[in-house]
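Before any comments, here is the structure.
Missing here: one protein chain of the complex. Every other protein chain is in place.
Each chain carries a letter (A, B and C) given by its place in the written order, and its residues are counted from 1.
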């Protein structure tokens, strides 16, 4: 989908405490893009959800040494943010032990829905060597929603 | 000097506009270390100087595709921040065309002095493949200055 | 960058949990502990003071919703006080602003709660 090479890459341990570092980097990266304050904050929230999703999968897999990578391509008209981890994706979605609530807010699907509400496109794919990549796309031209 | 492996790594184009992204990441990284507000800000400034030094060398070398890497190891007692670039280091310091001022504030040596005033240790070494690495070390224990 | 949560109880037994900073996957467990502590201490309703919260992610939402569920099971309520625009945004986008009782301040919530 993209031909441009990623301009900024941030690698960190796939632990909850590093998610705020990733979010701050997004703030720095998008701060100069032609986006409103709210659009930048939406991106920051979407990236936070993507990272939280990786962190949760790493914790569930008991993977202490998992790594998280943010890859960002930011230009005048398009922002692509990829959140990648190396946590093996379980073969089938695990049954939720709790079906009491309408929505489980720690459910990965809920995070995905939230990301979809915040950016223009969300793509999730498994990586050949295990792990997962969430790609968030945001178009910068105002009122160009899709 | 260090045995721990770098925990966070940020790669960006070696251009002036990305220095603020690196500084924000440092804020995120050091925000939870046992440091005062002023100590964190000093580190942020020191890293900014290190990056500016790389950016200036890349600009002087006309290297548009140069890359900048921040590597950070942060623990309870020690913060090590490495700023690395791939800009070939000129064999000998180039003569400054302007010797009118006592200090040239764009002079790399001035940036180094400033970094030395802001952190506990500054090490600069040329890399085998060309490029340069500035290593900034800050001890977290209060009044343990050296 | 600094995050803190504190809790105290009002005369009528309602618990007040005050949060400062960003509520995310790292910090939300601390919010959860304090909410549970307040329930365990006998509060059926809680006021969560979000006036100093700029960021709330789905981890935080999950904990608030879990709290709401627990409160309502015991005839109580969760009041979200003083939400800033960004926090309101997350609540609106998820429709949760219609699920919680939104109030402008802790005092308004105390008034509404009466002898909760």
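Throughout what follows, a residue touches a chain if its C-beta (ideal position, glycine included) is under 8 Å from a C-beta of that chain, and two chains touch if they have at least 3 such contacts.
Quick caveat, the model's predicted, so the values are computed rather than measured.
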- prompt: Of B:10, B:29, B:55 or B:87, which residue touches the hidden chain?
  reply: B:55
Task: Just the residue numbers, please: which parts of chain B touch the chain that's not shown?
output: 16-17, 19-20, 23, 38, 41-42, 44-45, 48-49, 51-52, 55-56, 100-101, 103-106, 110-111, 114, 117-118
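By definition in this document, only the chains that are shown with their structure count from here on.
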- request: Take the average of all CA coordinates in chain B, do the same for chain C, and state the distance between these two points in whole angstrom.
  value: 42
Message: Report the inter-centroid distance (CA atoms only) between chain A and chain B in whole Å.
response: 29
Whole-Å gap between the CA centroids of chain A and chain C: 26
Query: Could you say which residues in chain C touch two or more other chains, in rising order?
result: 1
Statement: Multi-partner residues in chain A (2 or more other chains touched) are 17, 20, 23
